[in-house]
Every structure is written in structure tokens, then in C-alpha cells.
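All protein chains but one are shown at their positions in the complex.
Let's look at chain A:
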């Protein structure tokens, strides 16, 4: 049972405080803030306890979302709930920030009142909540399609304005009463996170994809929507792949509201999306990627002079030529005691720097077209270099984004709204792959 819920700014200001059971004092907010800021690196921040009070918190939008309890509840329930609370706040207030929470405190109190009663979670569904919520959201900014300061899904501004008005996705959902300010829009995002480990000889050691289909819905009334996935999608490890290049996932989970009666035969998801954001399907794929990993690295590490290490990296992007990887950054651990570095890069938009504190060098490439090959030479000065120090170089880790791409090959064939839907509605489908953990061992 949840005893209290509070939302704190990153500086510890009380934004929202609600006590459900009257069993803990308000001091607990300060106790929590002191504990969370005093945590050392190896302590787990997830669950903390002070006397007989236990704190569970998540960080979202730069804020602390905290629940306290005196009993033995499920931390899963509470973490899931706090994440939903943050998502709902975002849905209702448009964006998630200290400012939007401050401005909409009355709305958030009202939400909390309906979502939790005496510490029992009641509901987090916008469909149910919209029957009860009276307070109108106060939007922190007038909504403007041209306001690009709000970084959306793709991170890179240049891309997003071309693909979809991503800022459109960050406005309050609740405009049911009063003027109809928003458009009838629905966004369907296919987001994949890729983790790869490539061994020292270029062998693919481990790879997996965590994917999800997320809907953000601004339709005023909810009606059934049909999402068609690739027809040849197969699920489970046991199913034999045919001769066609079937798209396969190991396992998938669905949102409670998804109806699956046409899924088995036609791979169609039927869902009545609630207003706001929700994940309709999650899936994962381990080990057998349908495509080659997007990057291959050919490193060479040598001892040059007495106190210098030469690191020569050749990086090849194995994406199809039309695609591009964005915001590629490569981190290479360097020996302890590295003091300075000089580098030779192949183009001026790339940067590289030595971060002695992290014992690593960071090489950044803003755009990396498919099929291209880039190389870089780093000379790192390490006083007191020994041959064992060379072992400290590696493993290389990378992070990047692949826009308009899914590694699993999962596609949305069509997106159909029920004909009852009044007015013109706009439908957006977006694909993106993020690197979750991409490691190349040297």
C-alpha cells in the first residue's frame, strides 16, 4: 500500500505532496531528498529505507517521482505506477517539466485522487479518468508547430521537421471541453533498442532487439483502430523460417486493451486507443538478427614511443546506402594515467576528445551514411606506460540512432480507423532504432 506520493524538483522543492494513509509525517520528503542526494555510486537508488519507511522512486523529466510505504508492497507495482503517473502527467499537461507540474498542481492532485485511494491503486487509464477529471490543463507554452526548441523523438532537429511535427506530440491531450485546439492526429511509433556484443575477432557474440509499438492518440473520441503488421511475421523460436525472408520475433506482449482475434491469421492488432500515450505491443528478438550489425570496427592498438599508444580505428557502417546513422559516438577506454591525445580525423564535422576522468576517449560523428567507412588515428600519451597497459584499451562502446529503420524488419502495413471517426484525422507512422548497448571488444 502506498503511504505517500510526492513529486520533487531536482533541487528538492516540493511540487506535489499527497498523504494517503496518515501514517508517515511530512518530514519524510526531506529525509528522502537527503538520502537520494547522499547516495554513493554502488548503492541502489531504487528502494531505500529510513527506519520503517521505504521509498521507491523513479526519475522522469528531471523530477523525482516518489512513493513511500510502511508495508511490504510490490515494488513493481509502485514503479510501474510512478511511470504511469509521469506519463499521464505528460499527457494531461503536454510536457513534463518542473514548470508544467507547478502550473498544473490542481490537476495533478485531482488525478492522484482518482488514481489512488487509501494507497490502493485504482486506475491509470485515461478512458476512465476522463469521466472524473474537471480541471483544465494549463499549457506552459502556446502550441506552435514551428517551435523546435522541444526536442522530440528523433533528437536531431533537422530530421524531425521533415518527418513529422514531433512537437505535435507534446501538447495536452485534454481539450475535450471548450474549443477544439488540436487536430485529430494519431502517432504510431515503432521503436527498437539494439544491443550487440561483437567479439575481438569480429564475431557476433550476442545481439538482441527490444522493440515496442507506441501510440500517441489525440482523437477526441475513442474508436477502434486496426494496425496491420507484416503478414509474414512469425513468433517464437520454434517456428521454421520459410524460404522467404520472414520477419521473426521471439516473444511479444500486448497491452490489455488490444484485441488479438485477427492477429494469428492476419497479423492485425485491433485496439481502441485511449487518449494519450500507450504501448500497445512489446517484442523481443535474441541472437538471430535478420540483418548484419550496423557497425563493424577494425581496431589496431600499438605501443609507439616509450610513453605513447597508437590507436587506429577503422569503422564501417553496414547499413543500406540510403540510410544514415545519426549522432554516432564511440567511447574507447584508454590506459590509466593518459594525459594528452592528438588525433587525425577524416572530416571536420567529427570531434574527438580525451576524458582523463573516465579513462576514455570519445569520438563523435554526427552523420554516418550507410556503406561508408571512416577511420581515425589517436595518439595517446601515457607516462609510465607498460605493456600491460595496452590491455586496458577496450572494449569499445557505441551509441547511435537509426532513423526510419527497424532492425527486426517489423513494419506497419496499414493503419485503419473505423469509418465512424468523424472529421479528417491525420495518421503518422514513425520508425526509429536506438542503440541500447553496442559493444565491440578489442
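Keep this in mind: contacts are C-beta pairs under 8 Å (C-beta built on N, C-alpha and C of every residue); 3 or more make two chains touch, one makes a residue touch a chain; residues count from 1.
Assume contacts and distances are computed from a predicted model.
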Options "AP-1 complex subunit beta-1-like", "Cullin family profile domain-containing protein", "Protein DIS3 homolog" or "GPI transamidase component PIG-T": UniProt name of the undisplayed chain: "AP-1 complex subunit beta-1-like"
Touching the absent chain when the full complex is considered, from A:117, A:231 or A:318: A:117
Selected residue (touches chain absent from view) among A:109, A:298 or A:414: A:109
Selected residue (touches chain absent from view) among A:97, A:135, A:230 or A:307: A:135
Touch with the omitted chain, as defined above, among A:34, A:231, A:251 or A:318: A:251
Residue numbers in chain A that touch the chain omitted from display: 1, 13-17, 19-22, 26, 41-47, 49, 52, 54, 58, 69-77, 79-81, 83, 102-103, 105-106, 109-110, 113, 117-118, 120-125, 128, 131-132, 134-135, 193, 195, 197, 206, 208, 210, 250-256, 279, 282, 284, 286-287, 333, 358-360, 386, 388, 391-392, 394-395, 397, 436-437, 439, 441
